[in-house]
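One protein chain is absent from this view; the other protein chains keep their places.
And now, subunit A:
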């Protein structure tokens, strides 16, 4: 690990002042950042400790939504009574991720900013456009079993590893930030992540020194919620494919559908086309197949991950069937 200057911020304002200086990283849980620093994939010169900021409350909002402080640990969020009651897809996604120890430490804000677990990103002996822009991408012709099938570019086929962020995307979450100049920003999760294009090292729209302070969930959407994760081990493994789904059936027709996917793309993936294929249709196999067709129309495998295309189709259909079988 390269050495760094360390400071602890007492307020978000303190933190962004410190964070505005180049090559600084905020540290909250640190479970991903320190891992990357040990491997010298991240080499910050300054670390601003934000773990003691008073951003650890989960509060009901006037509009019926929920406001979550960025420092709320994943474990606490998963077990929060309001989340369990109104946003079970979020509890389920959090509980499907990592281990008990990691969920106790990892923060809500930090979870959005996890880096990919692409083997080549982690191996500093080989090129990687995300780690060293312009150096190349060995994953495309290499071992790419865990890699993306949607949203890839010539420069990068890595996936976003989070489970939590997949549920957050299905829930139309808004991220609230504080910038070094004191301005606050509200960023829809649909605008938060960037496709890799030819700049895969730039993963979000966050500006230098900008700090996630809160996450806001809109009022719970109508319908039933589910998170289903398919992985190589029964526990403590990243998703090959995951589906966060919220589906409402009214009078024998699908009235509302929100679908987000993990393990498929460089960001938690959302497909409006797949949702549109369901709305107004009877909750039956034909509609589910049409949604999978729409989701996967542009899917592209790279050899070892070709299996993700049929696996995604089957997982999506199974989730939709489970969520609607009482209503059909």
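What we mean here is this: contacts are C-beta pairs under 8 Å (C-beta built on N, C-alpha and C of every residue); 3 or more make two chains touch, one makes a residue touch a chain; residues count from 1.
The working rule: contacts and distances are computed from a predicted model.
Engineer: Mind telling me which option in "Thiazole synthase", "Peptide O-xylosyltransferase", "Methylene-tetrahydrofolate reductase C terminal" or "2Fe-2S iron-sulfur cluster binding domain-containing protein" is what UniProt lists for the chain we can't see?
Structural biologist: "2Fe-2S iron-sulfur cluster binding domain-containing protein"
Engineer: Which one, A:84, A:202, A:222 or A:273, makes contact with the chain that was left out?
Structural biologist: A:84
Engineer: Touching residues of subunit A against the unshown chain: what are they?
Structural biologist: Its contact residues with the unshown chain are 1, 3-6, 8, 27, 29-31, 34-35, 38, 47, 49, 51, 75, 78-79, 81, 84-85, 88, 91-92, 95-96, 98-102, 104-105, 234-236.
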